[in-house]
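The full complex has more chains than appear here; those shown keep their coordinates.
All chains are identified by letter, namely A, B and C, in their written order; residue positions are counted from 1 within each chain.
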Amino acid sequence: MTYLIRLTATDLRRLKIPEPWGYGRADQVRFGEIDALGHVNNVAYLGWLETLRVNYLTDYGVHDYGSDAPRPRIVVKQVTVEYHAEMGMGDYIACARTVEMRRTSFTQHYAVFADGALKATGSAVVVFLNRDGSKMPLPDALRTTLTQRDGTVQA
Amino acid sequence: MTYLIRLTATDLRRLKIPEPWGYGRADQVRFGEIDALGHVNNVAYLGWLETLRVNYLTDYGVHDYGSDAPRPRIVVKQVTVEYHAEMGMGDYIACARTVEMRRTSFTQHYAVFADGALKATGSAVVVFLNRDGSKMPLPDALRTTLTQRDGTVQA
Amino acid sequence: MTYLIRLTATDLRRLKIPEPWGYGRADQVRFGEIDALGHVNNVAYLGWLETLRVNYLTDYGVHDYGSDAPRPRIVVKQVTVEYHAEMGMGDYIACARTVEMRRTSFTQHYAVFADGALKATGSAVVVFLNRDGSKMPLPDALRTTLTQRDGTVQA
């Protein structure tokens, strides 16, 4: 079932999600995410983007650079969300892509679609840390994956 | 995509979920639902069961008894959850069935499965109210649906 | 500030919360806890009771039986909530007491008050485990504290 919730570029095109989005997650608004105004609560989107980001990092192999490599501690330093239109109950698709990478961090963009329309966009800055809290350079394997899959540019 | 998240008896048997479960919802544990102990937070299950219940009520036609019928206000009077085993990240399947109906209320049972094992069970008492807060008898059409689909007994 | 949020028997009597409640927590309903029906979402109460329970366990010294004692892993096996009346925005007071103890577990009762009325009641069964998952007898010091502070009975 997992592959149905995790969407590829092919899935997204079929669902009318435009380029450049190439990684997504489909889900259903939960009853408790609707607030007193009858729309999806502003905070709920952030939870969706977090779950999307965790899936993305797993699927892009971020935890998987050989048993001899130190595993990074992955920390979000900044998030933004812009709310374009209100949402009610129903399904939505959240998309992520990494647009830019630096030595020890990268920036992701997000979009949320429902009813064939763009409902929200967002971004996050993600930093790699060593266990001692010092910054860890992004592994070369991840740089290659990001370049190939997302067209991520080096800043 | 909706039908993949809403599971029928046939879907559930294929997924090794035993009788008598005949209605379910598949989902993925969200990152924020894992707590400080590394397991799914106790409260998160309740949100899952709520979303499942809302889907169930919609799919069993509870909002759909003809335009001349008054729409009930559906209120949960009681919930219980028993935690059988801890859960980590991954997919789960939550199941619901209505086991007993009374004049103005019914009792549902729930089960949560993950990794092929039963992780939690629960129940809820659901009451139908008129707009003025007085109790509304369950519509006959709903009684028929519950009897046919869930084998719900009249208490 | 903590003592203002954590309420003693004296605080509770002043706030018109009746006996036998002797431990409470005051808080404010959060905007995101109001659901599409304009009332506090059913699931939100469970989060309140969880935070109350964590405070209670800390304040009753459950983590504090000398450095040579093994620290228990505290697991909730069952929760129930009964919803007596709907709640809107505003302040509330959640109360906890331990009513019964057994060899390796105890049962707590909960109540939520707002606007001078009882809004919800609940219960939880809390189990003590050793690190290997086997059951741990409740420490004698905890039994004494529960008996003295809550009048907890031995089942």
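Things to note:
The working rule: a contact is a pair of C-beta atoms (placed from the backbone, for glycine too) under 8 Å apart; a residue touches a chain by one contact, two chains touch by 3 or more.
Keep in mind that this is a model prediction, so the values were computed, not measured.
The complex is built from one repeated protein sequence; 3 chains are visible, and the structure file as a whole lists 4 copies.
One rule holds for everything that comes next: only the chains that are shown with their structure count from here on.
Relative to chain A, the chain whose mean Cα position lies farthest away is C. For the pair chain B and chain C, the fraction of shared interface numbers is greater than half, so the two copies use mostly the same residues to meet. Seen as a C-alpha superposition, chain A sits on chain C after a turn of 180°, to the nearest 5.
Averaged Cα coordinates give chain B a centre that lies 27 Å from the centre of chain C. Centres computed as Cα averages put chain A at a distance of 37 Å from chain C.
Shared interface positions of chain B, i.e. residues touching 2 or more other chains, are given as 47, 50.
On the chain B side of its complex with chain A, the touching residues are 1-2, 4-5, 26-28, 30-32, 47, 50-51, 54-55, 91. Residues 31-32, 34-36, 38, 41, 43-44 of chain C are the ones that touch chain A when the two sit in their complex. Across the complex, chain C is touched by residues 37, 41-43, 46-47, 50, 73, 75-83 of chain B.
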